[in-house]
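Shown here: the complex without one of its protein chains, the others still in place.
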Amino acid sequence: MSFTRWPRQQWAPALAVGLAALATIFLANGLWMKVLTSVAIFTLTAMSVALLYRRLGQISLGHVALMGLGGWVALRFSHGFSLPFELNLLAGGVVAGLVGVALAYPALRMRGLYLSLVTLMAAGGFSIVVNNTQFPNGADGFLGFAVRATAYMPRPVLAQSDAAYFIYCLVVTGLGFLLVHLHEAGKPGRAWALIRRSEATAMAAGVNVTLYKVWGFALSGFLAGAAGALLAGSLQLLDAHSFPPADSVMICALTIVGGAWNWFGALIAALLFRLAPALLNDWGLNGNAAYIFFGLALIHALATAPRGVAGKLEEALAAGNRK
Amino acid sequence: MKIKFAVAGGLGALVLGVSGVQAAPHCGLGNGQKATGAPIKVGAVVGRTGPDDFSSSARAAKAYFACVNENGGINGRPVDYLIEDDQWNPEVAGQVATKLVKDQKVVALVGNGSFVEMSVNAKLYAAEDVMSMASACAASECFESKNIVSTNEGPLVSSVGAAQWAVTKKGAKNLVCIGLNIPSVGQYSCGWTEKYMQSKGLKASSILMDPGSADVNAAVLQTVASGADTVLVNLPAGLAAGYLKAAQEQNLRDQFIWTSSTPLYDRAVPDMLGDYWQGHITVNIELTPYDGKGADATNWREVMDKYAAASDKRDTFSESGYLSAKYFVNTLLKLDPTKIDRPSVTAAIRAIRNEKSDLMCGPYYVGDGDRHQPNHANMMAEVVKGGFKIIGDCTDVNSAYLAPVRAEEKRIGLAP
Partner (left out) sequence: MAFWLFLMSGLAVGALYALGGVGLVLLNRATGVLNFAYGALGALGAMCAWQAMQWGWPEPCAWALSMAIGLAISLGFGALVAPALAKREPIVKALATLGLALSLLGVMNLLWVVTPRRLSLAYDALSIDLGGLRITATRLLALAAGLAVTGLMGLFLARTRVGLMMRAIAENREAAAILGAPIRKVEALAWGLSGLLAGFTGMLFGDLVRLDPAVLTFMVIPIVATTVVGRLTSIPVTFAAGLFIGAVESLSALAPPLAPFRLASPFVVAIFMLLWLNRGRALTFADKD
């Protein structure tokens, strides 16, 4: 991999993000540090949604619910056993990954809008269940919940302050991106590409279609669960109100708007999901007016940019390359 | 904060008509001089955009602070009141509280009204040692935190108050509590109501519903199946209206004694419930009536008329927001204006011992304890045509939940 002849559309976004991250670490105040931590976390979620769409052609309308599940597991482990944060994170990711595998089975039998609606049903069901069981708050018992003062989940040893936690989330998201990249550059990536083209050809070529489909879902679920655990660490508690099915649909819509084919598309999705509303709230714009603006912007973006905002950015950057 | 304009402005028209006759409201120093010193920053977190608009407490506090700023301020210093919307989202609640406490460095929070922010931010408030004089609390975390004290009572005290009245005045023997299935709201309030009934040797049960339910009919059927003689409706106003409509469909009015906790105490409710329910359902109210004749009640209305928008609701939480602001100002007026910072303000708020008002049944105090619930006595009103009729005077609520609170009152010398 030669660095000297990297085209502009590859290093420019990376540079921009790197500078923005540095600016945040050194300049952001309390509010924006928290908001941008949220952005980093939801970038990971958007990445997992984009992976499923890009490689497997599946849209999941339930990824925020998977985040909730990952967060639940992380909280339960944290209150139940005194393990380091990283293990709780992994536990959350693994359980969500397993549920992702469970979602893969319907995917083997249906596709398109159908499958997306199954995930929406799952998200709806999750939100009802979690409204009843609530998130663990330090009590005993399997569910770990009782009506009592909340016990707060401890943050990672290395990242106690808000600023340190922001860097921590950036690192985890970066690792997530690396994980996805390794998959795509390796055997699974090739298998997925062939499956997307034509399943019959893939089978004929000896690719284990079922295995790779399931693997894709597992990876996507794992990343979403890890994002949920990060969210739990950020707030140090989770609330059942935070995971409505409408949010799952929203992050999916924004992932498509941001662009599922470029890595920074996921970042754009997270910026729209968490930074834009925070800005509007900060400027005192009535939340309902923001809803209207958001809805119209969503329609416009979906109609005019098939590869998302990231796709348009890439085109713009590449256009200058031909000199 | 932007001001909302309501299209259904019957209330607005009424207030505009009344405010033609403006009496001078009294607030703070009351000297008519505009405050021009260094501003004192005070914050508020309210759930404005979302399933319901919980911001009337902050709007009332804002009106009161505006009045104070035109009447000498805090010994010459104006209050810079910063209101943030948590959008009923715990993440946003954490973000805006951080903005207020860490970035803006407010000396205190006054007038908070939210379902979600108290549990998320209790830790932040304790860590930064900033006091939140809240006004519209709906969840248990609000009443069980070191740094949060509210002028309202919350669903638990309101429900037990309604049950208590039903038992003592109407002879209720078997009560069913209809609540939300959110544990820190429904199980908290209905659970302790059941305990109250059991402590009197009577029977009780709960029916908890999801706030998003389309089907309230099943809850009505469960009510009939419960065998109770009294129904305590402990739901937010919109859902309560749906439940009562379904009960009306089944013509259950005369089969039960009907009572409710505070959410149904709203000007729009008597008309909305219609003449079927008028005269047949009672409501427990957390503060004194919004058309009360006392000095503070009148002053509150005058402050709202002069300094608030016509569309700002004049409901119970508006009263409690006014009170929180008033007690805050009274407290700060006792301090040296050059030494107003967070530690001195926090200490002064904790030292509040015996503030009285005709808007609240009992005295308001804070103290150093791990939990605060100064307001635990309430009144009863009945839904009648065109409004509410007061049928029960200030009565203290007898719940075992309040035992630690009463112990604290005894310790600081407030209890009789």
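Letters are used for the chains, namely A and B, taken in the order the chains are written, and counting of residues starts over at 1 for each.
Simple rule for what comes next: contacts are C-beta pairs under 8 Å (C-beta built on N, C-alpha and C of every residue); 3 or more make two chains touch, one makes a residue touch a chain.
Given the structure is predicted, the values throughout are model-derived calculations rather than measurements.
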Among shown chains, those touching the left-out chain: A, B
I'm checking contacts with the chain that's been left out. Which of B:52, B:128, B:358 or B:396 qualifies? B:52
Looking at A:19, A:110, A:171 or A:205, which residue reaches the missing chain? A:110
For a quick check of understanding: of B:171, B:212, B:294 or B:343, which residue touches the chain that isn't displayed? B:212
Could you please point out the chain A residues that touch the chain left off the display? 59, 106, 108-114, 116-118, 120-122, 124-125, 128-129, 132, 199-200, 203, 244-246, 249-250, 252-253, 256, 286, 288-299, 302-304, 306
Contact with the hidden chain only, please: which chain B residues? 4, 6-8, 49-53, 181, 208, 210, 212-215, 217-219, 221-222, 225, 237-242, 245, 249-251, 266, 268-269, 272-274, 311, 313
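To be clear about the criterion, only the chains that are shown with their structure count from here on.
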What does chain B use to touch chain A in their complex? 1-2, 4, 48-50, 84-85, 87-92, 94-96, 98-99, 101-103, 115-116, 119-120, 122-123, 140-141, 144-145, 181-184, 187-188, 191, 210
Flag every residue of chain A that touches chain B in the complex, lowest number first. 29-31, 33-35, 38, 128, 131-132, 134, 145, 147-150, 152, 162, 231, 234-242, 274, 277-278, 281-282, 284-288
